[in-house]
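One protein chain is absent from this view; the other protein chains keep their places.
Take a look at subunit A:
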Amino acid sequence: MDESEDVPKDFIKLKSEKLSVDEVSELVISPYCGAVSLFIGTTRNNFEGKKVIHLEYEAYTSMAETEIKKICRDVRQKWPSVKHVAVHHRLGVVPVTEASVIIAVSSPHRAESLEAVTYCINTLKASVPIWKKEIYEDEYSWKENKECFWANSEK
């Protein structure tokens, strides 16, 4: 067995088409890994009593990809046994119950991939230049993540 053939990879994609859990988990599967951990962020149908019709996402695409690459690099520093990392984020209109983000991480044993997935989604929400607009029945609202490191510090 030659593990050097299975080089650790990051799979980062921002796209407007529907995301696929099968596709993202298959990207990270490795014969050297016994664990694949997944996070799926889906669209909720309500916010503070208002009915959400759908979400709309936009991104500073080139910088978002760079920031996600930094997150992958941090993951590998903190959890060196992590094998592959995949982050797919949807842009444009995302209907209720559909996925807006899927993160998958593989590692030989489960602790590392579970922790790494948590780190990925938390850090993505704090640092990646992507914006979400919630569309209600008669208005809309640009959302702000509480993790956003400047919005809270300046208040």
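One rule holds in what follows: a contact is a pair of C-beta atoms (placed from the backbone, for glycine too) under 8 Å apart; a residue touches a chain by one contact, two chains touch by 3 or more; residues count from 1.
What we mean here is this: contacts and distances are computed from a predicted model.
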| item | value |
| --- | --- |
| Record-based protein name (UniProt) of the chain missing from this complex, from "Signal peptidase complex subunit 1", "MOC2A synthase", "Prefoldin subunit 6" or "Serine palmitoyltransferase small subunit B" | "MOC2A synthase" |
| Touch criterion as defined above, residue of A:Cys72, A:Val85 or A:Val101 at the omitted chain | A:Val101 |
| Residues belonging to subunit A that touch the chain removed from view | 41, 57-60, 62-64, 66, 89, 100-101, 121, 124-133, 142-145, 148, 150-151, 154-155 |
